[in-house]
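Missing here: one protein chain of the complex. Every other protein chain is in place.
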Amino acid sequence: MDKSPVKGSSGVFRTQIRLLILAAILVQFLVAIFIFARAVQEKEYQNLRDQLTIQGIGFIHELDDLNLSVIHDRELSRGELTGHPLYQESTNRLLEFSEVFSIDPSLLYTMVRSRDGEHDYYFILIGDGTYSLQKDDPFYLSEEVQPYFDLAYETGEIQYPPVYTDSIGKWLTVVLPMKDADGNVYAIHEPVLRVEFVDALVWEAVWNAIQWPLAILLIGLIAISALLNRVFRPFNDIVQLFRKSRAQDDIDMSSIKATGEFEELRKSLSFYIDASRSAKRETQEILQNVQQGLFLLSSDLTIGEIQSTQTRKIFETTKLTGIHFDALLKQFVVPKLHEAIVDFLDLMFSGTIDESTLRDLNPLKEVECHLPLDQGGFVTKHLSFEFYRAQSLANDSELEYVMVTVQDVSEEVRLAEELAQRKEAEQNQMELLMDILKVEPSALNDFFADAQEASDEINVRLRGTKNDDNLHTLVNDIFRLVHSVRGHASMLGLPNIEQASLEFEESLAELRERSELNPRDFLDITFHLEEVSRHLKQLEEITDRLSRFRPQTPQQDITQSLLDTFKSLVKDTAAQLDKEASLDTSDFKAIPLSDTQRRFFREIVIQLLRNAVSHGIELPGEREVSNKSSSGSIRLSSQEISPGQWEVIIRDDGRGIQRERLLEEAQERGLELSNQDRDSDNLLKLMSTPGLSTAENVDISGRGVGMDIINQRVIEMGGSLEVFSDEGHFTEFRITLNQELSLSS
Amino acid sequence: MKTLIVDDSRIIRSAIERHLKHFQLEIVGTATNGVEALELFKEHLPDFVTLDITMPEMDGLACLREMMQVKPEARVLVMSALTDKPTILKALKEGAKGFLGKPITPDSFKEAVQKIITD
Partner (left out) sequence: MASMQTHHEDLKVIVDNTINYFEEVCGTPAECGIPYLMNQEKVLMDYSAIIGISGIRRGALLFTAPRPLIRELVEIITASDSPEEQDLQDMVGEVANTIAGNARPVLGSEFMISVPVIIRGELLGMQLAQPASIVPINWNAHQAFLIIGLE
C-alpha cells in the first residue's frame, strides 16, 4: 500500500499553514510593541510636561541672529560663538528652529525637522526667576550663568526615556529683539533661562520598548518550540495513530517517536490498539465462521451493525443493519406469532421476568418462515431463534441489547417430518398388510380392478358432464359406483378404503339433498375421489410386495382364473344392460407377464370388454334387425407373433365405430386432420385426442371409458394399441406387447 | 403470605393446595372462575396468586388485568399450556411475575413457586 504521497502533501500543506500563522502572529506582535512604545513615549513626555514649571519662556531665534556679541561683550565675540561647536551644530541641525517658537510647552517637543532627519528635540526651558530685567543694567549677566561655550560639552546623546533630572540643561540668556516706540530695535536681555536639551530618536524609543517583550518572546518561542518537539509532536502522532487505527489495520506502531511519559503513553496505546485490533480480527473470524445467524437487537428492536455472515444467508438479504426486527419478521411469519414475539422482546428488555423463565416462552423456537427473495418469489425455511440478554459492560442497570442467534433447521425439521411420515406410513402399511393377509389374492385383484374401473368411470362421467346436464343424476350415478366399491371393500374387510368411500358417500348424500347443484360443489367429489384413489394405490403397492412372498400360483391357473373373471364380467355387464353376450377365449394363450403388467393387462382388458358390451354390442332386438344372433359375441385371443412379441385381440361383432360422425365432431372441434388421419388406422388417434374423447365422443364412438386413458395404460406396460372397425359389423382392438423388451428392462 | 388459588379444575386445585404445603403460605381462598377469583382477591388482597389463564366465566387475562389494578404488587403465577405462548407473554406483560407450563409436575411447581415468592 502506497500511502506516502498523501502523507507528504498533507505534511507540507500543514507546515505552510503553520508558517503563515506564525508570521501573522509575529507581525501582530510587532505592531503591538510599536503601539506600546508610542504609548510609553507619550506617557513619558506627559510626565516631563507635568514636572515642568515654566517660569518664563523665551525663544531662540536662529542663533545667527542673536546678537551675542552684545551680550558677551566681555568674553565672547561673535566669532567665537560661531566657531563654537554648538553653534556649528545648531546651525547645521536646527535649520528651522525658529518654527517651534511657541509658548505652548507641548510644542516644544514636537518633532522637529532638521537637516539630517527627524529628531525628537526637547527644549526644556526653566527660568530660575532670580533675575529680572533691570532698567539700569540692561546687559547684566548673571554670575551663575555658565559661559555659552560650556553648552558644547553638555549636549549629546541621551538615554531614552529622558529623565529630567539627568538631562543636560544650560543657562541661557535670551535676547528678545524688541522695537521701541520710535522703531528702534533693541535686543532685550530676558531673564536667564536654563535650557535643557533632551534628544531621543523614535526608533530608540521603540527599541527600548520592545527589548523586554522581545526577550520574553524569544524565550517563549524557544520554550514553545521545545514543548512542540517534546509534547505536541508525540501527542499529535498518537492522535494520528488512533485515527489510523480506526481506518486501517496495518499501521506500524514503531513509526511513532516519543520519549519519556509519551513513550509510556505510546506503549500503552499501542498495547490497547493491538488488543482491540486483534479482538476485532477475532470477532471478524467468529462472525464469518460461526454456523449460526448472530446479531444484536437494540431496545427499539433494530438490528445492529454486527452480524455473522450466516445471518444474511439465513434471511436471504444483505440489508439487515438498522432494520426493525419486528418489521422483518412481519414479512415471513403469521401475524399472531409476530404479535407474540413483540411481547416477548418487550419482556426481554424490561427485565421484570428472569431470563430462564422467558426462554421457555420463546415463540420462535422453531418457526416456518417464508422469506421473500430479492429476485422475487420466496423460500420456506424452518428457523430456530434464541434470545439472550446481553449485559452491557458500560452500564449494568439498563439492558441495551438482546443477542439473537438464529439457525436454519429446515433440514432437521424435514427429516423429522419424514421420519414421522414414514412411521405413520409403516403403521398404516402394517395395518393394511394385516387386512390384506385375510383376503384371497384373486378376490383382491378383482376388487382392485373393479375399484379402479369405478374411479375411472367417475372421472370420465365428471369430465363428460356439461353444466346444463342433470347434475342430480350424475351425483346419483357416482353414488352408486362409490357405494358398490364400499360394499366390496367392506366385504373383503379393507377398513381404510371402506372409510374413505363412506366419507365420499356421505358427501355425495349431502349433495343429493340439495335442490340446486352448482358445478363448484363437485370439487368435493374430486377431493374424495382423490382420497379413495390414494388408498387404492397404497393397497396395491402392498399387495404387490406381498405377492413376492406368496406361493407362486402356476401360470396356467392364473390365466384360467383371469379368463374366468373376464367371462363372468361380460356376462354380468350384459345382464345389467338387458343385453346378451358371451366371451370366447379359446384362442387365448397364456402370456408371460410380470405382476404389474398382469394387473395393467387385466385392467385394460376389463375396460375394453366392458366398453364392448355396453357400447359395441347392440340390444337383442337391434341385433335381430341386423340379422345377427341375439347374443353378441366377443372374442379374446392372444398369439406370439414372433419371439417375445405378443398380440392380443379383442373383437366384438357389434355396431362398430361410426367413423363419419367421429370425424365430423373432430373437425367441428378444430382438430386438423390429414387424409391419412381419416383412415381407420388412425381411429385411435381420433378417439384418444385430448379434449375430444369426452362424453360427446363417448356417444359417437360408442366407447365408455376414455380411449386416451386406455391407450396410456397400454403404452405404460410397454405395448401399443390399434383399433379397427367396420361400421355395423365389428370393432377390433389389437394390443401388441414386446415382452422381450419389457422383461429385460 | 396470603395466597389465592384460581383454577377451574378441582383436581388441579387440590394438587396445588397439596404442593403449597411445603411453603410458609396462608391459603386465603380458592376460586373456580375469574369472577369468583376477583371477589376473593378484592376481599383478601392476597400477596400470591396461582392463576389458571384459561377459565370459564372470565378470561384469565382479563382477570389478571383487574387484579393488577387492585393490587399491582401481588405476585401472580400464571398457569397455562405451553403451546399457548402468546397468551403467556401477554399475561407477563400485564404484570404476572411468573408462569408455569401445564402439565404441572410437583418439581416444576415447587421450582416456580420458590422462584416467585423469594424473588
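Brief remarks on what is shown
Each chain gets a letter, A and B, in the order it is written, and its residues are counted from 1.
The criterion applied here is as follows: contacts are C-beta pairs under 8 Å (C-beta built on N, C-alpha and C of every residue); 3 or more make two chains touch, one makes a residue touch a chain.
Just so it is clear, the model here is predicted, and its values are computed rather than measured.
Shown chains touched by the hidden chain across the complete assembly: A. Of the candidate positions A:E285, A:E510, A:E530 or A:E664, contact with the hidden chain is made by A:E530. In the complete assembly, the contact with the undisplayed chain comes from A:F378, out of A:W212, A:F271 or A:F378. Within the full complex, the residue among A:Q307, A:T465 or A:S638 touching the omitted chain is A:T465. Touching residues on subunit A toward the chain that is not drawn are 334-335, 368, 370, 376-378, 380, 459, 462-463, 465-467, 471, 474, 518-520, 522-527, 529-531, 533, 690-691, 706, 708-709, 712.
In the analysis below, only the chains that are shown with their structure count from here on.
The geometric centre of subunit A is 46 Å away from that of subunit B, both derived from CA atoms. If you check the complex, the residues on subunit A that touch subunit B are 336-337, 339-340, 343-344, 346-347, 352-354, 357-358, 360-363. Subunit B meets subunit A in the complex at residues 82, 85-86, 88-90, 92-93, 97-99, 101, 115, 119.
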